[in-house]
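Written below as C-alpha cells is the structure these notes are about.
Heads up, one of the protein chains got dropped from this complex, but the rest are sitting where they should.
Right after this comes chain A.
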C-alpha cells in the first residue's frame, strides 16, 4: 500500500537563483498510475528524484503513508526506480542485477533464487539469467530493469522515461507490458515521460508540467477534453489543437472580422477577444454554401487518417479527415466546427474561459 502526498513541494538547485519546481501539490492514492508529462527540462525528473530521495527537497513536504519523508534516504523509502538508460550493473549477470536489492537486504539465498526466477518468468527473461547486460538487446535490458524493480515487492514504482531509448515498435509493446504489470501487481506507480501518447494510454491520472509549474492534474479524458490552459491544450493530443483569434459576442463566436464561427459552447461571462481552440478531429467537412473555405497547403496520409493543412485568416490549421476523402494540395475545401467542441481561452492569461462544470453538463 502506498499513498503519497506532496504539499507545496519546491526545488532549488545549488547556486541557482530560481526554483526549478514551484509549489507542487498532489495527492496520490494507492494503486494509481500517475504520469508526469511535459516538455524536456520542465522538471519531471527532478520531481521524481525528490520522491525517490535522490535529490534533496528544498521546500514543502513529502508524505508517504502518513510519514513525512523529506529527510529519509532512498534506501529507507520503500520504492523501486527504473531509469531511462536502464542503469543495469555492467559487471553483474542478469540474475545478479535482479537480485541486487534482495542481496543488499540480506534475503536468504533460496528465497532470492525463487523470487528472481519467478520475476524472470513474468518478464520472459529465464533463458538470459546468466548473461551480462551488454549481451542483451535494448528491450531485454529494459525488462531486466523492470525485473530489478518488481522483484522486491516495493510499495512504489518510480519510472523515468523508461521507454524512450527503445524503437517505436518495442516501445508500444513494452508500454503494454508495463500496463499489464501494473494491473497484475497493483503497485502505485509514478511514470515520467515527455510523450503525450504514453501519458494518455497509460495513466490513471496525468500531471502536466511546464517550467516547473503544474499546469493541470486529471484523468486522460479530463485533460484531453477540458484542458485548463492553452499549454495543456496544445501539448496533449497529436496533431495539436488548432488555435485562432476570435471574438465572443453575447450569442455567438465570430472571427476577428465578425464572420460567424458557431454557437457558444456554454454560457460565458466574458465578451470580446478570445483564442478559440478546436481539435483537428472536431473540424468537419461542410457544403459550399454554409462552410468556411480553406485552401489546402498540403496533406498527410497516415493510412488511418488524412491530415489536411491550411491557413484560416493567417492562422495555421490542421483538419483530421477519414482517409477515404480525396483532398489534393491547392484545392479549396469547406469546413465547419462541431459546435460544442470549442475551447475558449483568454488571449492574455491563456487560461480556459470555460468552467468545467458547465462543460460537463
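Everything that follows uses one rule, which is that contacts are C-beta pairs under 8 Å (C-beta built on N, C-alpha and C of every residue); 3 or more make two chains touch, one makes a residue touch a chain; residues count from 1.
By definition in this document, contacts and distances are computed from a predicted model.
> Out of "Zn-ribbon domain-containing OB-fold protein", "Phosphonate C-P lyase system protein PhnK", "histidine kinase" or "ABC transporter permease", flag the one the UniProt entry gives for the chain missing from this complex.
This omitted chain is identified in its UniProt record as "ABC transporter permease".
> Using the touch definition up top, pick the residue from A:134, A:169 or A:322 that touches the left-out chain.
A:134
> May I ask which residue of A:21, A:80, A:174 or A:208 touches the chain that does not appear here?
Spelled out, the listed residue whose C-beta touches the missing chain is A:80.
> Among A:105, A:130, A:270 or A:313, which one touches the chain that has been omitted from the display?
The one listed residue touching the chain not shown is A:105.
> Which residue among A:44, A:148 or A:171 touches the omitted chain?
The one listed residue touching the chain not shown is A:148.
> For chain A, which residues touch the unseen chain?
49, 52-54, 73-75, 79-81, 83-85, 87-92, 100-101, 104-105, 133-134, 148, 152, 158
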